[in-house]
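One protein chain is absent from this view; the other protein chains keep their places.
The first chain written gets the first letter, and so on, giving A, B and C; residue counts start at 1 in each chain.
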Amino acid sequence: MKATVLGAAGYVGGELLRLALGHPELDVVQATSRRHAGRPVGLVHPHLRHHAGLLFTEPDTLEPVDVLFSALPRGELARVHDRITSAARTVVDLGPDFRDPEGPGGAHYVTGLPELYRSALAGATRISVPGCMATAAAVAIRPLAAAGLTRDDAVVDARTGSSGAGAEPSPATHHPERQHAMRIYKATGHRHEREIARLCGVRARMTVTAVPLVRGVQVVAHLRPPRPVARAEVWSAFRDAYADEPFVRLVAHRSGLHRLPDPQFLCGGNFVDLGFDVDDDGLRVVVVAALDNLVKGAAGGAVQSLNVAQGFEERTGLEFPGLHPV
Amino acid sequence: MKATVLGAAGYVGGELLRLALGHPELDVVQATSRRHAGRPVGLVHPHLRHHAGLLFTEPDTLEPVDVLFSALPRGELARVHDRITSAARTVVDLGPDFRDPEGPGGAHYVTGLPELYRSALAGATRISVPGCMATAAAVAIRPLAAAGLTRDDAVVDARTGSSGAGAEPSPATHHPERQHAMRIYKATGHRHEREIARLCGVRARMTVTAVPLVRGVQVVAHLRPPRPVARAEVWSAFRDAYADEPFVRLVAHRSGLHRLPDPQFLCGGNFVDLGFDVDDDGLRVVVVAALDNLVKGAAGGAVQSLNVAQGFEERTGLEFPGLHPV
Amino acid sequence: MKATVLGAAGYVGGELLRLALGHPELDVVQATSRRHAGRPVGLVHPHLRHHAGLLFTEPDTLEPVDVLFSALPRGELARVHDRITSAARTVVDLGPDFRDPEGPGGAHYVTGLPELYRSALAGATRISVPGCMATAAAVAIRPLAAAGLTRDDAVVDARTGSSGAGAEPSPATHHPERQHAMRIYKATGHRHEREIARLCGVRARMTVTAVPLVRGVQVVAHLRPPRPVARAEVWSAFRDAYADEPFVRLVAHRSGLHRLPDPQFLCGGNFVDLGFDVDDDGLRVVVVAALDNLVKGAAGGAVQSLNVAQGFEERTGLEFPGLHPV
Partner (left out) sequence: MKATVLGAAGYVGGELLRLALGHPELDVVQATSRRHAGRPVGLVHPHLRHHAGLLFTEPDTLEPVDVLFSALPRGELARVHDRITSAARTVVDLGPDFRDPEGPGGAHYVTGLPELYRSALAGATRISVPGCMATAAAVAIRPLAAAGLTRDDAVVDARTGSSGAGAEPSPATHHPERQHAMRIYKATGHRHEREIARLCGVRARMTVTAVPLVRGVQVVAHLRPPRPVARAEVWSAFRDAYADEPFVRLVAHRSGLHRLPDPQFLCGGNFVDLGFDVDDDGLRVVVVAALDNLVKGAAGGAVQSLNVAQGFEERTGLEFPGLHPV
């Protein structure tokens, strides 16, 4: 399939390029960036230096392709949507424009989260990948909500690395201010609360902290079950939901150093690791989910969704497992 | 006052030395370390290199002093307590041995947390400094608990740097495993839960994460008030409690980069920064407290408590405010 | 080819497992670790958690295999070498035991550095991979030495991440001491000086600094040419040597952010990036080489050498390019 990446100079765009260039079914024919048009992609994305012949192009002229990935910022894909869709049979959007099925155009897009929407994704040609924190929270909470193991609200503590803020410098991501930050930049009222509610039917009372990482999202959801629950019930709910998922790993060891999900080991990989613990009185379930915000939370989720939509083996192009140590 | 530091080769011991060496009322006459006896303290604590004449000594022979600070590990001070108390009129313990007033010997010790126990500390000669996470949580929660603004349990999310684990190498603090860790090493059942309950009368449902910092503790307490509360009520409760405290700063800005407490700016200083936010429906109060675990959470808290006990100006020897950037 | 990894619980061992498990020509049949025998490899190497069925085994019983990778510490492979070689047709050693061709057994081993020894590696069944800093320095210096562009000694400044020290905790790698270290642990007399001299015929006056990274080696070689040289001569020497190398990238841009090699973008990948600059008077050439010490400097170099020895396409199993940002 011929593929274009729109907004290819950003961090999500760079990861889309990396994954698409290594995907046996995809052939990258265009990578757009208004600012860097004419320069090799490797000048902006040093990990792609060896693709010396691949240059950024202006987004104004689009080659006809089979699939178009968009990593454009909020509002920009919606603005040029008609032109886009005439150039590409399949559109996979990684931005927020079409995430809300009740928003303008949203009804035409399927949620690009195979763990929750696999059957709807089969054959889909319009795919909207959820936000990275919403993905982690939804994977963490939905099976327990579905099993009746939580009341209708949950404290959701989300921790995020700096790459989630994008490639544009700002005071918030200036290195001397950010390297050692534990910055609670949104203690209440985060707009992903609505997305989580939609994906798993639970009110999330979110608090988001920028932590001293570049990549990685970790979500800690504190759920209050309506009655005391046992660990086995929680295991069972997660196993029922995810036992066959190629990219969900259940991690809840009783010993060893790495007993619960930690995003560090997921850098570059498409896994979402999932684990939990239960208070001694059974009245709080702590669920932990971790992922790489640029991969499973963006570019990897997009490729995985495309694989499902096209009927490719779901792991295709997503084999890199992450690193240890890192 | 002549002063001894027991367990002076650890991180808390090193900070006690730094603070005591800079304190105009204290004269350090002994710094003990069995392992390093005979060596200059600067070999272990490079920030004290210029004190070339101060050598570690064996702990077996103690000079008679006015005040003895103990940074010994769990159980060791209790074991030699009689010998200690005959050598020093005042004992300030930074370990856990006498924290529990109902534990052996605990009834003789006053809690070394002036913000909560100032009047009891006046004239005290036995002082036990609480744990760093308990200090942060108690300062955060107690005023709201006292004002009836929380129900009887709270989700307490504590984040801690690596120095809290002490100076002894271990797999958990091996740099390649720890530099990028978001390691939830205690999701439930942390033993500080009891200490917090004692200090502020609320059940803390704690989850503790080791984060990529060396110094610093940040506590995020999610409180559920029994009725919707307004921001002004919370402000009022904190102001009533802490307006005159020299080391508590209220930080809850509506704009700017640093709106809520972040431990990075507190490194080396004795402040505990305190802030909060309230969900739009008034049904969750998010309280954030930050401190340097080795200073306000240990050595600084000890010196501040001694200042109160001895009637010195409370800030004496604790003037260093922290750094920015860091 | 059936493959065994000896010493599979260390960091190099973990990377050998990752690469071998993703290599289409290799089938991992054994991963040894005395300490962790019987446990899944994913408990030690969280990035391999999804290989739930692969357990560490005792090293005392070795399956007959086609290729054995050894990541054993100094001296241990030599000690059991006879037993090893009866169990495996091809041995690839990543330790130091057989690096010196004049040391015991060394004459039977070919240096596992295809950029310098490709023809000797064809068909080889005994391969010894050089040390990570020696690899970077040799790739950097040899073409200029061969072209007569340097006098007989060079200042070689090597910077290394903490993973190079291995998986065993020690005071030097204790996180609070290491996270912000710029620790010159060997200012003179490093034993890689001899290895570099052997690989490129130049006396290296090395200074080694432990820097605040987990992965990565960066070598800055300051060469004094016997006469003023121009940039074009240096370019020419490097192009002649490396233009066709699949894993050497020449990086010496005049503009942009990433003008010279930086190890951060190489994490997990097998590239060695190489660049340079020349003083205005032409009397100093600064050559910079960067690589991932666990991949190109160890496990990746081993797999690349095996690919050459066996006649596989040289990139097989080494396609992951690294990440940006990271």
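By our rule, a contact is a pair of C-beta atoms (placed from the backbone, for glycine too) under 8 Å apart; a residue touches a chain by one contact, two chains touch by 3 or more.
Only a predicted model underlies this, so the values are computations on that prediction, with no experimental measurement involved.
Across the entire complex, the residue among C:Thr4, C:Thr111 or C:Thr207 in touch with the chain not shown is C:Thr207.
Annotation: of C:Gly14, C:Pro96, C:Pro176 or C:Gly269, C:Pro176 touches the absent chain (contact as defined above).
Only one of the listed residues, B:Asp153, B:Glu195 or B:Asp273, touches the absent chain: B:Asp273.
For subunit B, the list of residues touching the undisplayed chain reads 11, 14, 18, 22, 43, 45-50, 163, 214-215, 249, 251, 253, 256, 258, 262, 265-269, 271, 273, 319-326.
Although one chain is not drawn, its touching partners on subunit A can still be listed: residues 11, 161-163, 167-171, 173-176, 178-180, 212, 214. Where subunit C meets the missing chain, the touching residues are 155, 157, 159, 171-172, 176-177, 180-185, 187-189, 205, 207, 209, 211-213, 216, 218, 220, 222, 257-260, 262-264, 276-280, 284, 286, 288, 290, 325-326.
FYI, only the chains that are shown with their structure count from here on.
With centres taken as mean C-alpha coordinates, the chain found closest to the middle of all protein C-alpha atoms is A.
Computed centre separation for the pair subunit A/subunit B is 38 angstrom, with centres defined by C-alpha atoms. With centres set at the average Cα position, the gap from subunit B to subunit C is 44 Å.
Each chain gets one centre point, the mean of its Cα atoms, and the points for subunit A and subunit C are 33 Å apart. Those residues of subunit C in touch with two or more other chains are numbered 11, 163, 214.
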